[in-house]
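With one protein chain withheld, the remaining protein chains of the complex are depicted in position.
Right after this comes chain A.
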Amino acid sequence: MKISKRIRETCSLGMLLLCLIMTWSVFLPDPVNAQQTVTGTVVSNVDGAPLPGVTVSLKQGIANSITDDNGYFRISVPDGSAVIVFAYLGYDSQEVPVQNRQSLQVRLQQSEHLIDEVQITVPYGNQTRRSFTGSATTVRGEDLADRPRTSFQTSLQGNVAGLQVMESTGQPGAAPTVRLRGITSFDANNAPLYVVDGVPMLTQNVSGLAFSSNSGAGINPNDIESVTVLKDASATSIYGSQAANGVIMITTKNGKAGRTDINFSANYGINRISTGERNKPLSTSEMTELLVEGVINSEINDALRAITTPEAAYEYLLNQGLNPNINTDWYDVIVQTGQYQQYNLSASGGTEKTRFFLSGNYYTQDAVTKGQGFERKTGRLNIQHQANERLSFNGRISAAAQKLNTIPGAGTGQNPMRSLNRLVPWLAPYDENGGYNMSITHNPELVRLENRYETNIYQAVGNVSAEYKLLKSLAIESRAGIDFSFSDDFRYWSPLSRDGMGSNGRGMQYDRTWNNWTVTNLLKFNEHFSDWGINVTLGQEASRRNLKSVSTQANNYVAEDLYTLANTSEPYIAWSSESHASLASYFLIGNFDYAEKYYLNASVRRDGSSRFGQDVRYGNFWSIGLAWNLHKEGFLQGIDVINQLKLRASIGTSGNQLGDYYGALGYYSTNQNYLNLPGFAIGQIESGSLRWERNRPLDVGLEFALFNNRLDGAVDWYSRQTSDLIQDMPISHTNGVTSLNYNVGGMKNYGVEIALNSRNIVSKDGQGFAWSTNFNITTQHNKVTAYQDGRRVEGRFLREVGGDFYQFYLREYAGVNPQTGEALWYTNSSRDATTTAYNEAAPYKLEGKSALADFFGGITNTFSYKGVSLSALVYFNWGGSVYDVWGQYTQSDGSARLSETGAISRKAYENRWQQPGDDAAYPKIVYGGSQSGLTGQESTRFLYDGSYIRLRDVTLSYQLPADQLRLPFRSTTVYVRGNNLYTYVKDDLLPFDPETDISGLLDQNLPIARQFVFGINVRF
């Protein structure tokens, strides 16, 4: 097999290179004979202060060095005619001829074109913003550190144009839904690719049983130097088959030569449900009021027809089992004020040869409901070593332990939010003797206190790399990364619980091991020929994902408070499975520039994936990006207002693999059993011609800096056209399976992104009043451009060519008949007629009702004066509808009678029809009725406007005057921070917080928290 052989050869070559680099380090002599040493110091032109971390290198030759904390440097030069180059971020580079001097004093000029010089992380390297032809947003580590959020991903919300971050559950430690510039795929992955220090990382729910977990929460946000979100082809196509949804590059911190920097921070805070007051459960007397009305309205049998007075109705309800003497506020039982704590300690520093960063973090947060929470411990060591002038090593490793308590969510009976929304107030969690009320199917107190829902995730993510400079302009680099996680889920169903009753307790132990690795080999060429610059990288990469799952369950516990399965007598389940996927890639990246005016970035990549059939498993991807730095042109030179003006455009392709590792194969599944004998049955039918999903991003952008760099920003128009979208399409069930993967459709996402950063008021000396504003907004449009058969209804959505992917398709609720109080539905989309019979209403496409937001973004204002700083981030998400999946249960209109889960929502209480003439939003209550309020009567009655504006992050900080207070620290900052302080919800009838995932479905998940935090940062 030719292809495989080639892969093996390439892989071998790569591994040999890595080994050779390591080996050379041991027995190759320094290639350059040091003949002379030059020392000196580098200072800033602004205040004359020494500049640490300045790169000092030879113009001809490969020797380099870095200034220490005092701006001091030492470098070997071949002879007295050498020229030394000094480079430092934010300052103009300076070339200084040695002229036989042994000591130099260098004064660097602060750069006028600050924005231009900002380094951004790109795949397989770094670029300055000036040379970059793509669209990217960089978020600094300080905007992620010390936040009361479990992962860096949630802190990106509102900070990055084009990036939508949605928390569909407030469960701490859960993975948020992250979408860049819309949605690209029907069924395959829609999440961006996360690359940590150059190595792709699996960022998702990695555990087997936890309701939600997030391997991304294993990265300590305090360790992050920067997060760069790469949005268009220019930057993403190089990741080929993995890049269809954009790329998020995470760069962790590293030390600087010189003085060792030690940082300590501590945070403490409390959290409480953010929008809980919107829908407090009804009390027994309020529910009774509704039910009495319902009994009077009810005519379902003779007994009820005869009841016409409130007294008789009340009597009837008492006979049916209503207990007026109990009034449980389930809100108090279930909701809590939780605590949050975070401690972080880091040290960084090093010498010219070896630099390091070391950190440890502890984080703990309770959920807004009792019994759920999150805890994390992380440690990191980053180390960089310059063995000699040619050879350098880089090693980064982080270890994390996450612990989650996650009671199942969504529709499960154990879900505390379900209990909160559905349990009637005349049931108490405890009986008179303090025992559990066993008449409640899933008593939330029993579930919380007797059962166990523990998940532990242990992670190690890191990489080792070595780079060897063959020539000044030619280097080879090899990198090997691992992304390891082990999740240990334990469930215990107490014999008291509904689930564990029949088996006298059940213990469940699920282990999942993810062992993913990536090996990359690069050959890098970088040279300038007069005005021409060329930078080419040739690469090869191989990666494999390996998942092994093991689970075991046992019944019949010997005693209470013993949980391990050794305490049981009946083994119940023993099971394991494995799955693997591999990817082999080759790529070439080229960056060219002329006179720092014209830039061309181009890339090609070829990926082979094990997830596709042999004939179609290779895909080719490419990109071209162009940038024109207009401000370098003569015709703009005289205009002082413009500091920077860059026009750029990029186009390319990327792909998306099949989500399922074996989704193209046909096979018998061997997991069948009958009467404890093993068997197999049709598992999947082969779809061998299945191809990659193809994505073609197009981006045109204008970047600018004006008014002495006081205002800068970027405007981008983007379009992403995807084709060959894979969907698990239904096939006739007579085939033995119900669906098969096909390439069925295409989709287009387009919109505009605007990002503006304004320094409204600046303080000359850094001590006076300053005010800056950062603003970003993104519009998004989604359109299905191709679809098998043109149109298909999937659940509550219509997928139709020309429409958007999350277009709601439901029966339309037409309100209430003011005379009778009966619910009405439109019979069809013409809306000419209404019906009181739900069955006679036809569902149809609801024009303009989509789950996708029209636009979203954030605005941050920062004010500072002397050591005091106040910043506030407001996040907005506007347009888009949300659907309350469980509204059909909580707005039961009396049909649920006295059912334990028959609680009626406060919104229904406030807006029901009561008497003829009422112009009410919701129908009358009818005890045992079936005209409205039945489950299954899904309609736009439960569809709401999902627009909201949230005061997301407010921080007031004060940097103590260290010298005045004679503190033994270099600096000390104290701060208070509020998270999700206030939320404006446009739709008054919406009972819940509108934030949910991209599909707009509100699924009874934990609401997010409002948090108040106090913190202190100390730098030694």
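Assume a contact is a pair of C-beta atoms (placed from the backbone, for glycine too) under 8 Å apart; a residue touches a chain by one contact, two chains touch by 3 or more; residues count from 1.
Convention: contacts and distances are computed from a predicted model.
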Which of "ArsA family ATPase", "Cytochrome c-type biogenesis protein CcmF", "Spermidine/putrescine import ATP-binding protein PotA" or "SusD family protein" matches, in UniProt, the chain that is not displayed: "SusD family protein"
Contacting the left-out chain in the complete assembly, out of A:39, A:899 or A:914: A:899
Given A:259, A:580 or A:866, the one touching the chain that is not displayed: A:580
Absent-chain contact - pick from A:595, A:639, A:681 or A:761: A:681
Option touching the unshown chain, where A:729, A:747, A:777 or A:925 are the choices: A:729
Interface with the undisplayed chain - residues on chain A: 1, 3-5, 7-8, 10-12, 15-16, 18-20, 22-23, 26-29, 300-301, 303, 319-321, 413, 427, 439-441, 480, 498-499, 501-503, 517, 519, 542, 544, 570, 572-573, 577-582, 584, 608-611, 614, 617, 661-662, 665-683, 685, 729-740, 792-793, 839, 889, 896-902, 928, 930, 934-936
